[in-house]
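I have a structure I would like to understand better, so I am pasting it below and will then ask my questions one at a time.
Yeah, one chain of the complex is gone here, protein chain that is, but the others are all in their spots.
On to chain A.
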Amino acid sequence: MFFNSLSFALFLPIVFVLYWFVFNKTKSTQNALLIVASYYFYSCWDWRFLFLLVFSTFLDYYTGIRIEKAKTETARKFWFWLSISVNLGFLGIFKYYNFFAASFSELLNGFGLQTSPLLLNVVLPVGISFYTFHGLSYVIDIYLKRIKAEYNFVDYSLFVSYFPLLVAGPIERATHLLPQVKVKRTFDFEKAKEGVYQIIWGLFKKVVIADTCATYANAIFDHYQSMNSLSLILGAFYFAFQIYGDFSGYSDMALGMSKLFGLDLLRNFNYPYFSRDIAEFWRRWHISLSSWFRDYVYIPLGGSRGSKLKQVRNVFVIFLLSGFWHGANWTFIAWGFINALYFLPLLLRDTNRSNIETVALGWDFSSLKVFFSILSTFVLTCLAWVFFRAKSIGDAFDYISRIFTDQNFKIQYLENERYSYEILLLIFIFILVEWNARTKIEPISGSYSWLKVTLCIAAIVALGTYSDYKEFIYFQF
């Protein structure tokens, strides 16, 4: 059941009505309803993996209590490491086992030892990376005595399984979401209205921007060997907007529908393509994952303290882990590595926190400099996305080298019977809208909101891509 499906368009209003009109007496009834709805939502993907979700929830709930109640440090450590290893074990088996087995086999073959890897025929449970990270952050916070263990199983289950964030985040923190589910929610019209606007804007980003860009990006990436320089540049450009529209659109819808239930989720995107350097980009892109790695990996490793060498090591560790989190493929690791390389000059010059304030442009020389910073950051990001999108690292290098060697900038007619330049105007308008809204959560609220809603709805129905259905990219992670 996708957020942009007809079945979800029926599911959400039903849950909303039950939540506010039938199960609205206490926070327990509200939470119980959301749990049932979440488990139903998840079982629509594959009911068999519901057991995995429930087991993971119970494991972290139980070990969290045992860590808190442990009388000795050894017992604390035991329960902590039990939780960590089981969580990562599941993730490892379902997501990474085949990758490691195949890579190890290739390595042995490289040394002349002919082996065939023993691969598992398992499907990756949807959302496993997200709910595992929810659980991990909870257990680590208890272990580090940042929070108290949650004794109410229903409340804790809701924190892990809450359907808007269950399959593609944002990755929530117990410190942020648990306090909210522990009190009865009362309806707030302004918040709900904001939520509806955010859902509409998220849907626009998904079906109009992401899915349309996907049609063109796929046609270019899948036949990149017959594409000229211009098409290859456009392919990377389209994929940048595909992945942004897809993931930030999903996050917007998740945040928006949570507001309908009186809950606030962590913001996941903050107009990342207007970043002036890569450090700023990573403070604006998939914020909940970046901050997760910052708090649970980077800072424990020493963060920006210690020698430069140590700092460099820490940066590479989190970027490589971040890449690997996305999927068991060398392309994702290469993508993480490239981003670490981009980050390196900023770290060495201590300028990684120089662009904190909201970006502004005027008619002066400094604005020109800002504009080129944004442009160059975007170009670097697009080059890295080529690795993220390509089927192999070899393909990615080949793709990029063709951009520079082909030198042909004629407009091409693609396999999908469309010209490569066709959606540039749409993307340009989208960039302008986002630029004007960059200090807000979404661009619809404020003056002329009804006009903006009308335009959005018209664009969603008239310009959206529905026939060639595309899943949300981050569901595979």
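The criterion applied here is as follows: contacts are C-beta pairs under 8 Å (C-beta built on N, C-alpha and C of every residue); 3 or more make two chains touch, one makes a residue touch a chain; residues count from 1.
One rule holds for everything that comes next: contacts and distances are computed from a predicted model.
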| item | value |
| --- | --- |
| UniProt protein name of the chain not shown, from "SGNH/GDSL hydrolase family protein", "Chemotaxis protein CheA", "Nitrogen fixation protein NifU" or "Cysteine desulfurase" | "SGNH/GDSL hydrolase family protein" |
| Contact residue for the chain not shown (choose from A:111, A:365, A:404 or A:450) | A:450 |
| Of A:92, A:117, A:303 or A:464, the one touching the omitted chain in the full complex | A:464 |
| Residue of A:100, A:187, A:372 or A:448 in touch with the missing chain, whole complex considered | A:187 |
| Absent-chain interface as seen on chain A, which is shown | 20, 187-189, 192-193, 196, 418, 450, 453-454, 457-458, 461-468 |
